[in-house]
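Entry: subunit A
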Amino acid sequence: MDQAIDIEGAVKRYGTVTALHGVSLSIADNEFFTLLGPSGCGKTTLLRMIAGFEDITAGEIRLFGQNIARLEPNQRPVNTVFQQYALFPHMTVIENVGFGLKMKGFDATQRKARAGQMLEMVHLSDYADRRPSQLSGGQQQRVALARALAPEPKVLLLDEPLSALDLKLRQAMRVELKQLQEDTGITFIFVTHDQEEALTMSDRIAVMSSGRVQQIGTARDIYETPVNRFVADFIGETNLLEVTVSKADGDTAEVILPGGHHLICPAAGARLGQQHLSIRPERLRLAHGAGQLSATVQRVVYLGTDLHVMLVLEGGTQLVARLQNSRQLSAPEAGAHVFLDLDDGAARLLAD
Partner candidate 1 sequence: MKGVRHYPGFLSITLLCLVVLYGPLLVVTAYSFNGSTSITQWGGFSLRWYIDVFTGPEAPRFRSAAWNSLTIAIMAAISATMIATAAALAMMRAGRFRGKSLTFALINLPLMVPEIVTAVATLIFFSMIGLTTGYLTILLAHITFCIPFAYLPIAARLQGIDDSYEQAARDLYASRTQSFFLILLPLMAPGVISGFLLAFIISLDDFIITNFVKGAGMETLPTAIFGSVKLGIKPNIMAISTLMLGVSVLFVTLSYLINRKGRQSP
Partner candidate 2 sequence: MAFPLLLPTWAMIGIFLLLPVILMAIYSFLTKEFRGGVVWEFSLAAYDQFFVNRGLFGDEPATLEWTYIGIFWRSIWQAIVATTICLLIGFPTAWFIATRAPTTRGVWLFLITIPYWVNLLIRTVSLKFLIRDNGPLNEFLMGLGVIDSPLPLVNTNLAVQLGLFYSYLPFMVLPIYAAVERYDFAYSEAAADLYASRWVIMREIIMPIVKPGIIAGCILVFVPSLGAFLAPDLLGGAKTFMIGSLIEEQFRGSLGNWPFGAAVSMILMSLVLMALLFYARSMAREGTR
């Protein structure tokens, strides 16, 4: 079985600037795949390359085995939901949804039936004869989805489609999008800079930075076992510590923190000498009595569901712990001396 999308060594150069340095990745059929990264990381360029809006400098893009890298956009059986939707302002909603079908040569009755069906799917049947400008942002977004899905593309490309919506609507649409993907069985490739969006919806995520793919994996993979400093820092909050690896054998490694503390952590990616260590703030616990680390509380920030505790380890290293706000928890005071424990495997050595 061919993959839905197979990208091999995709390079994009604008004059002397290289936007993509040989990206390779495979996306399975029926997958919700997300390209995640900060602005300028090349994720949108990659998506627009799949759609055919950007020429490919070098490399191959295969869609179910067929090389599409040099086809015109209208010859590729993929459709795009644009960031600002790009709904044609001079056409009604139903004309917009039917446009792709019209171009593919469907007759008026077929178009009307299919477009009507698509509008029903996004709950906008009553708005068929309106102009896009008469719809709210959320409604325009649904029309854009219906328009892109109407010609039954093999792959749907979504370019930050939720970024123009307000927070509440954005959260509701995440669930709806995922549902839509499961119902239609179409492969979705979703571009976003919002990690929460990526984590909630995706089957797999490719984290990108400076024109390269840093890590590909499930939400859990990239959050729990980031391969490098960029991924650890970009996804969620983390404490990044510069440590010295003193021992690495078998499954575990021993590291020495700047203040002299010793910690045991999984050996994955360990090499002797200076290295970076990542500890998620929510994986730190206040210990009763003695613990693995000892620290002084600098400041406590109340965040509702959580408490943010800013700490200084002996030796001056700063650390943040995130404690769940519960009735039982007696919040530490600034200046207090505390002990910290961490879960097994919570401290992770990073490749770079």
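In the analysis below, contacts are C-beta pairs under 8 Å (C-beta built on N, C-alpha and C of every residue); 3 or more make two chains touch, one makes a residue touch a chain; residues count from 1.
Basis for inclusion: all candidates are chains of the complex that A comes from, given by their letters.
Predicted model only: the values in this text are computed from it and were never measured.
Comparing candidates 1 or 2 against subunit A, the one that touches it in this complex is 1.
Those residues of subunit A lying in contact with candidate 1 across their complex are 51-53, 72-74, 78-80, 82-84, 86-90, 99-100, 103-104, 131, 133, 147-148, 151.
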